[in-house]
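Structure, as structure tokens:
All protein chains but one are shown at their positions in the complex.
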């Protein structure tokens, strides 16, 4: 059983809308509008333990998963939802040992998910042109303990991708179609290209670029997630939902045969 | 660059609907209705290479990803789609080193995806009550090279789960509500429970069972995947789609605090 | 061309979110936070005319359609959206001359749509148990000029429906399954039953009741409406949408044959 240790990052859960990422430090108190929690009391307890605030309100000390970190990153640069990230990981086919190029880094949400998937033997090369985003992302990745599996680079992939023979290239940026050629160069044969784009115009341009190169299995999907309220005599899809985050376009690199005569 | 080797399993891709999983063996021919391919010619070529059949039709030699294996497993016992599997992996939060209990094994599609996620240091304990399914799944897992990360068990998890302190329990079976108590016992604190069920009655019973135990973050969603046709003046969602595969119910184990007086 | 006349009810449209239902009265001013409009100036103008407020802001004088009235009724008792109402009208098959029973009246949104469909020769019999709702609905129906085609009744249709040989019975109420038998009695042969319910439990009970009577073509659907943002390089489904309003269950009355021996 994993016990909570000094220095761990916890997810303090009060309810679905009120969860807090907090570092465990003896002698520190975590203050909420429902009272404070003595963080030192948690050391040596099992994860999942119930704790009461000074006002008697229950909190649960959860071990943060990647999906918690994704939802807790700065949402200003963030449009990727867990539904999209899960699909991306499966489409890319990345796992321990994979080498992946990502652009742009944004808040690092997808970077963390990729790093978690390729560790301990793989590597994520992540590109960002905005230095401020890069610093925010670095903090997030560092706190998740995933920096050993990430190489962060300030740079513009529309100008080229220095890596080669990578297993996957994944793009969440404004002009993915400008990267299609460089992605082909960087990918190993059979490697996967994936682009996430909110608008259909971006998709049209990206698909056109993919069709102009030796890529096969070019396909675009969107994923719609519906939450269901489940309770006696009240079971129904939720009234308000996220209707659209973005389209996901996937393709696979092939290598042309030198024709023998 | 990875080269194709004798004994590898390939995905021979002709078009989206005609792809074939084939073993590379020198001297063997793979026959299709569009001519045959000399498998030995592929040895030493890079993955992604184009090859022509005896009738001059192009095929591409792809490295099989988990999503290819999932779509190629026996669909008789299979209702999980890649969209659901990607979401499941992210919700479970499994990665290298995780220990997961799964029931039932079915064709082994989810088992393979879980094994790929937890390798090289984790383990999937998968339960199935139908021996015939187990044998089919064993073949699929073996061919994917994932058996070192899987422990296959013939058994009924409604009667109990022998493992303990596991990171996640994932169910794709007819009566998941009968396993909720055993799942709680088997999970470590903060561990994730997930159940996939086609009908809303299954969901209702499972959620009721989860609410009767120390589980939090109980939530049910469904994922809808829409394919988009992207081509000049023809861009639109596809006419016919899969409207429903199943509901995904997630929860997280917590441990009650012993109250001091 | 229809000209605006004294006493008409107009829809003053500023933008999608700011539209106002206003009565045309000479000498009256309509005040908004963007200046006032002299209502008398509109008399004799064609519908659709542009008018400027005292602060120079443009408004358009639209003729209110039923869909405008539906969206402008008191939303406290209102869950039916235009998407649902359009579907209901087509499913019921009502048109000029039809006789329809409705319960409950609520704000009168559906009542107005039904009355507009059955006029000038048909009739809507609408039942409501809450007197306050009935008065609100009466005001809405009166202002739409549709009262000649409506008979408003305070009463509980779970206790029986006095009408007979009606073309359709449509229910938007908490316990539609208690009305199924009375609806069968009230309908003419081949007549249409339709129930709108937010929860799946209501649907289950209603469908079970329908299967216990001579009803055929029992079917349940839900309608999902997605708004699309269409603008150069910004085309995409809207981010936030209404994910669920309710399920629509339809059936058709048949009459059993007396078997001859």
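To keep things simple, chains are lettered A, B and C as they appear, and every chain counts its residues starting from 1.
Convention: contacts are C-beta pairs under 8 Å (C-beta built on N, C-alpha and C of every residue); 3 or more make two chains touch, one makes a residue touch a chain.
None of these values were measured; they are calculated from a predicted model.
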Omitted chain - touching chains that are shown: B, C
Contacting the left-out chain in the complete assembly, out of C:43, C:62 or C:178: C:62
Among B:31, B:135, B:211 or B:236, residue touching the chain not depicted: B:236
Contact partner of the left-out chain, one of C:48, C:148 or C:212: C:48
Residue numbers in chain C that touch the chain omitted from display: 1-2, 13, 16, 46-52, 60-63, 65-67, 82-83, 85-91, 93, 95-96, 113, 116-117, 119-121, 165, 188-192, 200, 203-204, 207-208, 214, 216-217, 219-228, 230-232, 235, 247, 249, 252-257
Touching residues (missing chain, whole complex) on chain B: 198-202, 222, 226-227, 232-245
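Throughout what follows, only the chains that are shown with their structure count from here on.
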Category of the chain touch graph - line, ring, star, complete, other: line
Inter-chain centre distance, chain B versus chain C - centres from mean C-alpha coordinates, in Å: 46
Distance from chain B to chain A - Cα centre to Cα centre, in angstrom: 20
Geometric centre distance via CA averages, chain C-chain A, whole Å: 44
Multi-chain contact sites of chain B, meaning residues that touch two or more partners: 200
